[in-house]
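Now for chain A:
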Amino acid sequence: MPTISSEEIERALDAWGAQLVQKMSARDDEQWAIVGIVSHGDVLARRLVQKIEKAGHKALYGAIDITLYRDDLDLRGKRPALRSSHLPFSTDDLTLVLVDDVLSTGRTARAALEVLWEYGRPARVEFHCLTDRGGRQLPIHPDYVAFDLSASQTDKVQVRLNEIDGAEDITY
Partner candidate 1 sequence: MNPRKDLITIGALSDEDIRTILESTSAMKDIFTKSVKKVPALKGKSVLTLFYEPSTRTRSSFEVAAHRLSADVTTFTVSTSSVVKGESVHDTIDTLMSMKMDYIIVRHKNSGIPAVIARHCKAAVINAGDGSHAHPSQAFLDAFTIKEKYGEVAGKRVVIIGDILHSRVARSTSTILRRLGAEVAYMGPGPLVPPQQHTGIARFTNWDQIFEWKPDVIYLLRVQNERIDTPFFPAADYHQAFGVTEERLKRIDDLNMSIMHPGPVNRGVEICDAAMEYRNCLINNQVENGIAARMSILYHLTPQTQCHD
Partner candidate 2 sequence: MTNTYITNATWALTGEKIDLRMGHGDEPVSVFLNDIPLDGVNGVAPAGEMLIPEGARVIDADGKLVMPALFDLHTTINLEGHSKRESIYRAGQAANQGGVWGMLVMPSRGFIFDNAATLDSFDEAVSQRSFATMVPAGCISEGMAGEQQAPYNTLAARGVTILSDGGRMPTSLLMLHRAMKYAAAMDLTFAIRGDVPCLSEKTYMHPGTTSYNLGLHGTPACAEEIGIETLIRLAEDAGARLHIQTVSTAEGVNIIRRAKAKGMTSLTAEVALHHLLYTHENVGDYDTTFKTLPPLREQSDCEALLEGVKDGTIDCIVTDHTPCMPFAKKQDFVSAPQGMVALDTFLPAIYTHLILPGKLSWADVVRACSTAPAAIVNPYDQEEDVPVVAPLLLFDPAAEREVTPDSLYCGTLNSPLLGTVLRGSVTLPISR
């Protein structure tokens, strides 16, 4: 199975952060927030916020658990565990960057959008993800993809991040 190393991930995150800083500079009248989808998107979002702050810009950090908004709760025998959401601000008039680790069907992103609207009315939302493995079932298109794996026809992408998995790589 092909693997993407932690060094490659780190380099990709640098480029991702730089791209965000560039966008923010171009629209410096907007207030930005980076919101990750638990359980991996929130880690990525925190790292991105650190990179943005290092570059002298400001962005709010948030994390959302979309489990209660899933459209497949009834199809699973067992209910998935819940994690805490952390969005200590109103999303009214913010520019939100929604961050996830793996984009595929687009159902997670749909649920995440529903969550965001319940915290206010954001001005604009972008969707960024670490990997895209293709297989979209909804009209969802990412604004930024770090690793486009859609050509590899894989049906499983595993992302591991140091903060929660104790190791870091992407296998697909």
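These made the cut because all candidates are chains of the complex that A comes from, given by their letters.
The rule is short, and it goes like this: a residue touches a chain if its C-beta (ideal position, glycine included) is under 8 Å from a C-beta of that chain, and two chains touch if they have at least 3 such contacts; residues count from 1.
Quick caveat, the model's predicted, so the values are computed rather than measured.
The contact partner of chain A in this complex, picked from the candidates 1 or 2, is 1. Residues 65, 67-69, 73-74, 77-79, 81-88, 90, 114, 117-120 of chain A touch candidate 1 in their complex.
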